[in-house]
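One protein chain is absent from this view; the other protein chains keep their places.
For subunit A:
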């Protein structure tokens, strides 16, 4: 089985979000970048699938050279080789077109990625790539098993789960608990240094969404503390001030 895992390079979940350059640029100062947590689940399951049924596992990232340490981490976790498409991942449709052009040529059996990136939270790239390649795209996948070219999976829906059957090739947008995150071991880290990381130039595609400016939410007012013995006061506030009951 030939597997592709697409990863994002995103600020750590505890990073302080701030902007510079007149609110036009993310302030990366002091921020640690990681493999997107959802992509990390996709990668972990892909490594398991490769271990059980053989084949190859390639990781792909669309980004500038700054993302290479993140790509190397994915190689240390268990990918065989990597591709970086040398472009800023400006909007989802642009990113999807880059992935689709590469995937069409390389002919993967299975394409996996996170359900969404944790920076822009779009959660749409898997669906777009699926449409561009004319194959199914399912998300968010919580369980994925493959036997031959048949797959069974569970995806999360509002208030529960949906169980599906389909055939390869397809795309899976993944989330927990599809697999446990894998922490690279020393051997993985050593071997990742010599694994192939190919840099290719992007295909030309229009930008569909032009970022104008970032904004931070207004500061939260002070919390109103209510005495634990006076819940009636809280009920009054919820009713008359917050007007939610």
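We adopt the following convention: contacts are C-beta pairs under 8 Å (C-beta built on N, C-alpha and C of every residue); 3 or more make two chains touch, one makes a residue touch a chain; residues count from 1.
Here is the rule we use: contacts and distances are computed from a predicted model.
Asker: Name the chain not shown, per its UniProt record: "Succinate dehydrogenase hydrophobic membrane anchor subunit", "Cell division protein FtsW", "Electron transfer flavoprotein subunit alpha/FixB family protein" or "Carbohydrate ABC transporter permease"?
Answerer: Per the UniProt record, the undisplayed chain of the complex is "Electron transfer flavoprotein subunit alpha/FixB family protein".
Asker: For the full complex, which residue in A:147, A:165 or A:201 touches the chain that was left out?
Answerer: Touches the omitted chain: A:165.
Asker: Looking at the whole complex, which of A:71, A:124 or A:144 touches the chain that is not displayed?
Answerer: Hidden-chain contact among the options goes to A:124.
Asker: For subunit A, enumerate the residues touching the unshown chain of the complex.
Answerer: Interface with the chain not displayed, on the subunit A side: 11, 13-14, 17, 19, 37-38, 91-93, 96, 118-132, 134, 136-140, 142, 152, 155-167, 170, 175-177, 206-217, 220-221, 223-228, 231-232, 234-235, 237-239, 242, 244-245.
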